[in-house]
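Before any comments, here is the structure.
Of the protein chains in this complex, all but one are displayed in their positions.
And then chain A:
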Amino acid sequence: MIEIRDLHKYFGALHVLKGIDLDVEKGEVLSVIGASGSGKSTLLYTINGLEPVQQGRVVVDGVDVHAKGTDLNKLRQRLGMVFQQWNSFPHLTALENVALAPKIVKGKSKAEAREIAAAQLKHVGLGDKLNVYPSALSGGQQQRLAIARALAMEPEYMLFDEATSALDPELVGEVLETMRMLAEEGMTMICVTHEMGFARDVSDRVAFFHQGVMEEIGPPSQIFGDPQSEHTQKFLANAR
């Protein structure tokens, strides 16, 4: 379980997270929506420790992420992350992209790592692209490659940072389909997203962020059907 308590994050003088309190249970799918600059992506980066925080705590399965002496490299094996700009490693084939971390981080044998990688690529529908370099893949395929790469570490949680925002419209569907599949398999997911349809259909809860504050959180039916905060109402009206 992920527990976030009174979390504050500053970029210099800019106060981007203003006291976030949030629990995410195992097996839950949480969508985080809100305007650009509302702090929702930053929240993800504080959960796996890619961004330090100035106040408050993030605890993942009992491990305080930002405490001194926390082994972040070990913790990050529990937290898969998928980025907006997919960030595939261009000098490695699809198979090597996925097999690298299991091999050098988890110490799996080469054969074992390749087996895991092949299975995960098949899982996301790239079973016929094992030996292809990312430059020969579409954006949607590269994003699915990134998902397979994160899954190969057998994480407990998956963090999606606007996984479809940089894709051409016709490629969004295949990535959302893959995310939907993971949700159905019971993966715990936090999805920062602008895809309102996905947030409504797939999430257990939806959180709305506005200027560094989590203004509202609840089941999708309530957030989309009966938003309480004025900002949520305005945002959703414009998003439709």
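Following the convention adopted for this analysis, a contact is a pair of C-beta atoms (placed from the backbone, for glycine too) under 8 Å apart; a residue touches a chain by one contact, two chains touch by 3 or more; residues count from 1.
Just so it is clear, contacts and distances are computed from a predicted model.
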For this session: Identify the UniProt protein name of the omitted chain, choosing among "ATP synthase subunit b", "Protoheme IX farnesyltransferase", "Inner membrane amino-acid ABC transporter permease protein YecS" or "NADH-quinone oxidoreductase subunit J".
Result: "Inner membrane amino-acid ABC transporter permease protein YecS"
Exercise. Among the options A:48, A:120 or A:232, which residue touches the chain absent from this view?
Worked result: A:48
Seminar exercise, completed: Where A:20, A:81, A:163 or A:176 are the choices, the one touching the absent chain is A:81
Exercise. Tell me, which residues in chain A touch the chain that this view leaves out?
Worked result: 48, 50, 73-74, 76-77, 79-81, 83, 85, 87, 89-92, 100-101, 104-106, 133-135, 146, 149-150, 153
